[in-house]
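See below for the structure under consideration.
Every protein chain but one is kept in place in this view of the complex.
Think of it as A and B in the order they're written, each chain with its own count starting at 1.
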Amino acid sequence: MIYYLGMLGIIAFSVTGVIAAGKRNMDIFSIILLGVVTALGGGTLRDMILDARPVFWINDLTYLWVAVIAASLTFFSVRLVSRILKLFIYIDTFGMALFTILAMEKALSLGNNYTVSVLMGLITGISGGMLRDILTGRMPLLLGREFYATPALLGASLYALLDSFFPALSNAWL
Amino acid sequence: MIYYLGMLGIIAFSVTGVIAAGKRNMDIFSIILLGVVTALGGGTLRDMILDARPVFWINDLTYLWVAVIAASLTFFSVRLVSRILKLFIYIDTFGMALFTILAMEKALSLGNNYTVSVLMGLITGISGGMLRDILTGRMPLLLGREFYATPALLGASLYALLDSFFPALSNAWL
Partner (left out) sequence: MIYYLGMLGIIAFSVTGVIAAGKRNMDIFSIILLGVVTALGGGTLRDMILDARPVFWINDLTYLWVAVIAASLTFFSVRLVSRILKLFIYIDTFGMALFTILAMEKALSLGNNYTVSVLMGLITGISGGMLRDILTGRMPLLLGREFYATPALLGASLYALLDSFFPALSNAWL
């Protein structure tokens, strides 16, 4: 279950990377690379900070290929989608929520305490999108939107609370 | 002694992160997260490059909480302070100086030579503030000010000289 949630998050961020490329003067492989970097960036930073080796996408190539395929499909279909910006923000938020929880799960499973795990969740959830926004010269979403870190922090704290009181519960659905 | 100097540096950078957020449309937790990332970013990069595991704030939660508390206090008091920009530059320079020396100390204690330690000092001292400036869309201080890396390099070189000729001295005050 947790594995497929991870793939969903990869797809979500890969899609936002391609959308963020927009109508710029970029060739197709640069755009796909941007999608892949957005999708894999947060988890790569997480694994480097936590010293979880090897980095997740080196260990299991499925992540990389899912990111490549999601980016490619988005590239060819993005012109069909209207109301892109609204969609972009929803997908970004969805991916951020998934990655925050999954990074907490990974940090906890490596033996870290709740405080460290909540911060790792926030960093992982936000950094893929940050990288995308920096590389495309957008204003980072962190700055441009009200209530960006707050829902992620609330979700992460709730997860920590649930996990500490009902560990069996969180093991059951993941 | 060296431990408390580290905390001072954490406080200094956390404060500059919150000041840099300025009057933007950010919620309180995003602003505090920005302060924490500014405070912990340089040392995290240092520990990842030097492979010093676990990363310092995972090892000792005090760093993380000091950053959170300093960011929170700054958030609630920043409107009281006038002449913010000048203060900002002084605090940033102070934090940079502290982090440069402390990173050199850590690199040396891990068995690296002076050349590597001086570069690690510079990278650590500058990268927290760089991250802050990139995330808030400011012009990085590296570019906007005369004499940015020069004092850090002079300080680091002086430290290396003193340490190589009078190792007992630097051990005494740290």
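Keep in mind that, in the parts below, a contact is a pair of C-beta atoms (placed from the backbone, for glycine too) under 8 Å apart; a residue touches a chain by one contact, two chains touch by 3 or more.
Given the structure is predicted, the values throughout are model-derived calculations rather than measurements.
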Identified contact with the non-displayed chain, of A:36, A:70, A:96 or A:126: A:36
Among A:26, A:69, A:89 or A:110, residue touching the chain not depicted: A:26
Chain not shown, touching residues in subunit A: 21, 24-30, 32-34, 36-37, 44, 48, 53-55, 57-58, 61, 64-65, 134-137
Residue numbers in subunit B that touch the chain omitted from display: 48-51, 112-113, 115-116, 119, 122-123, 126, 130, 134, 139-140, 142-150, 153
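We take it that only the chains that are shown with their structure count from here on.
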Subunit A-subunit B separation of Cα centroids, rounded to whole Å: 27
